[in-house]
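Quick notes on the structure that follows.
Missing here is one protein chain; the remaining ones are kept as they sit in the complex.
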Amino acid sequence: MSGIGGAGAVPVGDTGLAGGGVDPDQIPPEERGADVEQPAGRVRATLIAIRDGSALTTVLAVVIALVVGAVLIAATNPTVQSTAGYFFARPTDMLSAIGASVGGAYLALLQGGVYDWTQASPLDALQSFGHAIGFATPLIAAGLGIAVGFRSGVFNIGGQGQVLMGAAFAGYVGFTWNGPPIITMLLAVLFGLLGGGLVAGLVGVLKARTGANEVIVTIMLNYVIFYLLDFALSTPLLQAPGSGNPISPPEHPNAVFFSVLPAAYHVNVGFLLVIVGTIACSWLLSRSSIGFKMRAVGENPRAARVAGIEVNRVFTAAMVISGVLVGFAGVYQVLGTTTSGFTSGVDAGIGFNAITVALLGRSRPWGVFWAGILFGVFQAGGYTMQAAQNVDINAVQVVQSVIVLFIAAPPLVRAIFRLPQPGARKVAA
Amino acid sequence: MSTRVAAPVVGSAASRELSYKTPVALGIFAVLALLLLVVFARDGVSTFSFTQAGTVALPNVSLPVRATGIAVTIVAALMTIGAVALIRLRGAVPRWYVAVFTLLLVVGFLAWATAGQRLPIVGLLTGSLALAAPLIFGALGGVVSERVGIVNIAIEGQLLAGAFVSAIIASVTKNLFFGLLGAVVAGTLVSFVLAALSIKYVVNQVIVGVVLNVLMLGLTTFLYETVLVPASSTLNAPPTFANLAIPGLSLIPIIGAVVFDQSVVTYLMIVAVIVVWIGLTRTRWGLRLRAVGEHPQAADTVGINVSRTRFWNVALAGAIVGLGGAYFTLGSVGSFSQNITSGAGYIALAAVIFGRWDPLRASAAGLLFGFASQVANILGIVGSPVPSDILLTLPYVVTIIAVAGLVGRVRGPAAAGRPYVKG
Partner (left out) sequence: MRLELHGITKAFGALVANDHIDLTVEPGEIHCLLGENGAGKSTLMNILYGLLRADSGEIRLDGTVQHFSGPGDAMRAGIGMVHQHFMLVPVFTVAENVMLGHEQTRGGFLDLPAARARVSEISARFGFDLDPDAVVEDLPVGVQQRVEIVKALSRDAKVLVFDEPTAVLTPQETDELMAIMRQLKGAGTAIVFITHKLREVREVADRITVVRLGKVVGEAEPTASNAELASLMVGRSVELTVQRTPSAGGATGLDVAALTVLDANGQVVVDDVSFAVRRGEILAIAGVQGNGQTELTEALLGLQEDVRGTVTLDGRALTGLSVRRVLEAGVGFVPEDRQEDALVAEFSIAENLMLDRSDGAPFVKGGAVRRRDLETFATATVREFDVRAQGIDTHVGRLSGGNQQKVVLARELSRSLRLFVAAQPTRGLDVGSIEFVHERIVATRDEGVPVIVISTELDEVAALADRIAVMYRGRIVGIVPGDTSRDVLGLMMAGELPDDARTAA
């Protein structure tokens, strides 16, 4: 229906010789297959390209993005600007100012996100990395959700809405019910997952029943849920008693994620749950029957349908699983990050950043895990960078999006670094 | 399933069944009217005020809310029955009929929501147009881009870029037109990235769009905090467009103030709507653009360069959206602030789809969405019981309903989102 869905001939990324104008029939059958991209659903082809990009392009994309970030940091640095005024008289001043600003910023990034060498002991120094894990945890969870969608051929752009819903459901349980430890927490988690799953499930049902394009529906639902949550936060349902602002009451202590390391590391049980989630996703996609069907539908929905796989059901299941995982990011936000009451801004951009994490992780569970860690480092380090070097935290956002733009276009990366294009070695197998 | 070359036309199914979707929809709204306006009727009088400076004074209209609600509900019920009759007799319900019905319910609802209050109609309409202006620019850009075959999720990013750059340029040059030019350039640059990545590097268009939005939000916020905030008086204090009353026409009651006493940007928007509409349907540019978006290979085989057509039209789309961005800074607020567009790009995207990729309908959808937002604002000000958050969901909810096919078939350009790769 809308412009976004549907199928078509799409060789993406690394495929050199491509469909389009070449009719596969003109090539003798024995030669077919090895080189000629089969007519592919474009979603499928894109996802294949995302999945199969090389590790090298990933690293190079990060390098390019850091260079872009460096340019931003240097160009907006007051010292650099003032020394630029007499660059031709004394270029060393400006060059050293650039070095100082960029070097200072990136060192602060490392200090805040990985290892703080100013701390007394190596163990204390690693507290920075603990912070990074705190930021990484919801990103990994939501990234896994988006990745599961990608692998099944559905674009879940509704991370924001699902995070909000997960947060609202979990938060509601957590501040209304003061039950026993662990059980309260688990119940809150369960409700949060339910919240995310419900939203995504609605999208799945709409797509299965009416063919509504999930990209549009999820984008629109982000806003619907945002406004509904904002509304609910100004009613007695979610609003903290006595508060004039749209904010919920704080969570009960028994609902909150407990720390698994000394408190200074800020690593709580949520991270362990996300590790379990990554293992589960990995098993789901590579070993389970439903995962097999999801991948089959993601790669070739027509063949899946002819093989008796109920494509619409798989789409819906994939959306629900995706929403549950994304919902966990919301749970983490209310039970692990801001436990003192949440607002409609509780998603903190995770919904959209999760898309970039999934892309960077090439939709593979462990890839998403490490991509999430990297972005967590950026986030944690970004705050230190802002505090210590007066570099606005949004520089991190820029670096992250630039990474993903380049990852999506491996030929561009290779062109920048003058690497050979793999499309050139097209030989029949 | 397989390549269906020739589905033979053997015979058509039994005579086309009459669709009762429209009367059903009207009926649902009549029931809602009954619930809200009669069952939960409010007392008091609602005053619709038409006063405005400088024109003929119009009397206020005072509506007794309960009576109005009952009257509206009865008429709505009658019109629903009438719609059934129209389907039986003529097979369809004319569009004006639905429009009248909608207007009636809107009046009933506004009276109900502002019981005991005064509702400034001119302010409502002027404000609607102001809120709609960036949406319409955005929607036009979306239409141009999608009709040529490139899905434009990046409208939000283009709006942000236009708003940011126009604020700086206009502040520095103290010239509004340079500011507009800057917005056009900025929107075009964002489009260049979208076009290059999706056309040359065949990256999925949805992904590029989403990531571009994240990038532009991060970039403009970073530059705003680092560059604009420390020097806000020199870099972020652009002049704003003054209203330019069109002699004579601006004296027409209501319409004069709403449409003919506006800033240059608004006039530019009206011109843009007309130009894009006529251009798409009646010119060589439009024919080729549509051909490329519908069947790129067919266009290619008659000698139209698909990639080039797509690239430059996506660029053009970015330029149009950029103007919408300038509306935020030069047309209204007078300065840039973090995330100033706050999702307008996504509403514009909704307008594109709700308007079925047609420039006129998409602009009308933009107007509708602007109206809904302004109603939310005004009801918030007059202290109505209707929560503004609920009204603000309207654009998104109606778009979901539209793509779910509940109100007629929504069919986009056949090749939108689909990269074209030659052998």
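Letters are used for the chains, namely A and B, taken in the order the chains are written, and counting of residues starts over at 1 for each.
By our rule, a residue touches a chain if its C-beta (ideal position, glycine included) is under 8 Å from a C-beta of that chain, and two chains touch if they have at least 3 such contacts.
The shown structure was predicted, so the numbers you read here are calculated from the model rather than taken from an experiment.
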Of B:I87, B:A196, B:L287 or B:V333, the residue in touch with the unshown chain: B:L287
Hidden-chain contact residue, picked from the options A:A303, A:A387 or A:A415: A:A303
Residues of subunit A (touch criterion as defined above) contacting the omitted chain: 17, 21-23, 25-36, 38-40, 48, 287-290, 292-293, 295-296, 299-300, 302-310, 426-429
Missing-chain contacts mapped onto subunit B: 1-13, 282-284, 287-288, 290-291, 294-295, 297-305, 414, 422-423
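Rule of thumb we're sticking to: only the chains that are shown with their structure count from here on.
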Rounded Å distance between subunit A and subunit B, as computed from the means of their C-alpha atoms: 30
Touching residues (chain side subunit B, partner subunit A) in the complex: 1, 146, 149, 151, 153, 193, 197, 201-208, 210-215, 217-219, 221-223, 225-227, 297, 300, 343, 346, 349-350, 353, 357, 387, 389-390, 392-393, 395-397, 399-400, 403-406, 409-423
Residue numbers on subunit A that touch subunit B, as the complex places them: 1-6, 8-13, 17-22, 42-43, 46, 72, 76, 155, 157, 206, 209-213, 215-217, 219-224, 227-228, 230-231, 234, 302, 306, 349, 352-353, 355-356, 359, 391-392, 394-398, 400-402, 404-405, 408-409, 411-412
